[in-house]
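For reference, the structure I am asking about is given below.
Only a single protein chain was left out; the remaining protein chains are all shown in position.
Up next is chain A:
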Amino acid sequence: MITLTIDGKRVTVPKGTSLLDACRIAGADIPTLCHDPELSLAGSCRMCVVEVAGRRNLIASCVTPAEEGMQVETESEAVIEARRIILELLLARHKLECHVCERDGDCKLQDYCYRYGVKDSRFKGEEPHFYKEDPNPFIERDYDKCIMCTKCIRACAEITGAFAINLKNRGHNAVISTAFDLGLKDSTCVFCGQCIMVCPVGSLVSKVEKGRGRTYQTEKVRTVCTYCGTGCTLELKVLNDRVVGVNSIRDEKLSPANRGALCVKGRFGWDFIDSPERLKEPLVRKNGELMPVSWEEALDYTAKRLKEVKEKWGSDSIAVFTSARTTNEENYLLQKLARAVIGTNNIDHCARL
């Protein structure tokens, strides 16, 4: 165990604890932009800097191990000055349009500017010119709002394993890019949206959700994705009784199967809920046209036709194909129906939609 003093408070933490975690244990609220407990460390945003007695420079707490006897100040004058200047530097390259931004009210840049009273940037000059036109149906890439935390890169590589994006260019001109700067659909991107999940600002936005309601305006309903048997937890954003978006829940206790990670269907494929093409009642084709009927009529008709086919052509002329979107129990019952009632082993499953 290690004992150190943080903002005048003595705390004891296990050896190997990061200074960031030690500060948080001591009750200090340390701002971070590039740190994510699930991703490898970057140590690059420098927002988590703290002052450690005897050290000439400020220390990035996320990448520094807590040491015995350290005297740490988390909001000294120098620390606040550094954080303010960093925010001002970021604002100088930021398309500041909170009034129309999807992330208004849920944005770390906005929060920290509020916290440190950063209204404007003294470093204004060349405006941002990083917007990336990307005609794909799911993800908007407005790097004019990018704060270069590289979390998207790390999430893509370390959570999804797609390695679709990385850094291009150096210095101020560094920007997030796919290989050869192609659109996401021509890259190895699988449109999981994990990059959106970790982006702390409005730089990456779901095109499907855009303009339909910000997180704080919506009611949140925790549920399980219905697409496949993995059982990913997600949070539906509901506005006026309509689903208008999907959030990740990254807390492992609430989201044990996926810790917030989703696939393209769970993240972007929920628009079927209100689709006018959605089937809402059984249909039976009569005189070449599909007509709405009662469940009773539909089931009777299906049983009758199955019987006829079986009698005329034999059991093995029928095959049953089940769906990942139904439950295990339903799938079990269907294979019972196939083998025991219809009398065929022609039973299969889509495995994944």
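We adopt the following convention: a contact is a pair of C-beta atoms (placed from the backbone, for glycine too) under 8 Å apart; a residue touches a chain by one contact, two chains touch by 3 or more; residues count from 1.
Here, contacts and distances are computed from a predicted model.
Asks: Of the options "siroheme decarboxylase", "Iron-sulfur cluster assembly scaffold protein NifU", "ABC transporter ATP-binding protein" or "NADH dehydrogenase subunit F", which is the UniProt protein name for the chain that has been left out of view?
Replies: Missing chain, UniProt protein name: "NADH dehydrogenase subunit F".
Asks: One chain isn't shown here. Among A:C98, A:L167 or A:L283, which residue touches it?
Replies: The one listed residue touching the chain not shown is A:L167.
Asks: With the missing chain put back, one of A:V49, A:C101, A:V118 or A:V198 would touch it. Which one?
Replies: A:V49
Asks: Sort through A:I2, A:I25, A:L89 or A:V320 and give me the one touching the missing partner chain.
Replies: Answering carefully, the residue with contact to the hidden chain is A:L89.
Asks: Touching residues of chain A against the unshown chain: what are they?
Replies: 41-47, 49, 56-58, 60, 63-65, 78, 81-82, 85-86, 89-90, 92-93, 122-123, 125-126, 147-148, 166-167, 169-174
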